[in-house]
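My questions all concern the structure below.
For this depiction, one protein chain was excluded, whereas all remaining protein chains were kept in their positions.
Now for subunit A:
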Amino acid sequence: METTKLPPSSPSSPTTGFSVPSAEKVDGFPRRSMRRARQRRSHSSSQFRYQSSQVELTPLPLLKDAPVAELHDLFCKKLQQCCVLFDFLDCVADLKGKEIKRAALNELVESVATSRGVLIEPLYPEAIKMISVNIFRTLPPSENPEFDPEEDEPTLEASWPHLQLVYEFFLRFLESPDFQPSMAKRYVDQKFVLQLLELFDSEDPREREYLKTILHRVYGKLLGLRAYIRKQINNIFLRFIYETEHFNGVAELLEILGSIINGFALPLKSEHKQFLVRVLIPLHTAKSLSIFHAQLAYCVVQFMEKDATVTEYIIRGLLKYWPKTCTQKEVMFLGEIEEILDVIEPSQFIRVQEPLFKQIAACISSPHFQVAERALYFWNNEYILSLIEENCQVILPLVFATLYRVSKEHWNQTIVSLIYNVLKTFMEMNSKLFDDLTASYKVEKQKCV
């Protein structure tokens, strides 16, 4: 589809950011080198408005010194103290306050992680409130509107020194043996989860890493939210595919889904099949596929291992969205096809072999040697080779003309010698068929001349 994909007509244009300055687009092409040269802050913070009247923090007694009777009260006070937000873009502002909050957060993390019996019911709303106040915010516009996650340095979150501890606290909280899902579910609700998912768009990979683990824990412990989480991830993906083509956390969300799919019950529910066909397969059309392709291919293969009958959907879907102009993506697709063929059931293979090997033949004749090479490597795979051998009568006629022609014409010597090996393999597999095809190929050719 990339040949026809127009810029999304979605009106949420602000995400596209600044237009390229006129001096840089005189010839219509913004220049990377110029973008680089632009002055850039290396940090950005996204807290919209800091509290206007900044509260002066005073250090509280240490948790470990507190008498048991006062422990919960003190814990609560520390949580409230940590709700105060600081301006990290001004790195010298209110250093004392920042230090007090940092120490308090450290203590909270330590306490939740090590001591038992701290998490009692009244603390849940306070803890969730502290987490919400700190982590939920509208992410800032990207410093670099053409941010390319593969090439550009991400903008890091300036308030990370505090944010990290808040995430750490949240994680320890969820992982604590005292954690009671039945109490938490009143505060970790759908609205909370939705905001959590939106944070996956953060440009800061450290933040996404925490979010990934946290969401995974939430999914694991709060059963009532599972369907909702899956649905919202679907929405994020669909928006990414069809509207904005921009979301930083696709790889992380796919990684979570990989393990979720692993746990699907059999037979697959239609909701899950729909997810495969309407979300996972179309995700292959994304321009930024390379960033999350490994995770995506993993999810796809997981589905096949769960239920072999989805194989045909998958292969036909990939063939439908086969890249037409981007060779880099073509190599990725071929890689994924090999992963799929590695676990394919022979009966399923027969259903897709014709269209599949037509595409593989097309790849072999690609003038880009990496594409041709990647396709020819299939013949080095024992299992794939055995499938080809079983279906030699069908496959050889599909690829023969291409192999023969490309072996004479390809500019790259490696490709030519790989093809000779493949032809040799075929000759050994079925010499009769091979000879017939050679003869008829020569006759065809004669006719053309």
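Criterion: contacts are C-beta pairs under 8 Å (C-beta built on N, C-alpha and C of every residue); 3 or more make two chains touch, one makes a residue touch a chain; residues count from 1.
Please note the rule applied: contacts and distances are computed from a predicted model.
Q: UniProt name of the unshown chain, from "Vacuolar protein sorting-associated protein 33B", "Protein phosphatase 2, regulatory subunit A, beta a", "Ubiquinone biosynthesis methyltransferase COQ5" or "DNA replication licensing factor MCM4"?
A: Looking only at the record, the undisplayed chain corresponds to "Protein phosphatase 2, regulatory subunit A, beta a".
Q: Among A:Phe147, A:Trp160, A:Phe179 or A:Tyr242, which residue is in touch with the absent chain?
A: A:Tyr242
Q: Thinking of the whole complex, not just what is shown, which of A:Ala103, A:Leu156, A:Val277 or A:Ala401 touches the missing chain?
A: A:Val277
Q: Consider the whole complex, including the chain that is not shown, and state which of A:Pro140, A:Pro161 or A:Gly335 touches that chain.
A: A:Pro140
Q: Of A:Leu194, A:Cys326 or A:Ala401, which residue touches the hidden chain?
A: Only one of A:Leu194, A:Cys326 or A:Ala401 touches the chain omitted from view, namely A:Leu194.
Q: Would you write out the residues of subunit A that touch the absent chain, in ascending order?
A: Interface with the chain not displayed, on the subunit A side: 1, 3-6, 8-12, 14-15, 17-18, 21-24, 26-27, 31, 34, 38-39, 48-49, 138, 140-141, 191, 194, 235, 238-239, 242-243, 277-278, 282, 312-313, 316, 320.
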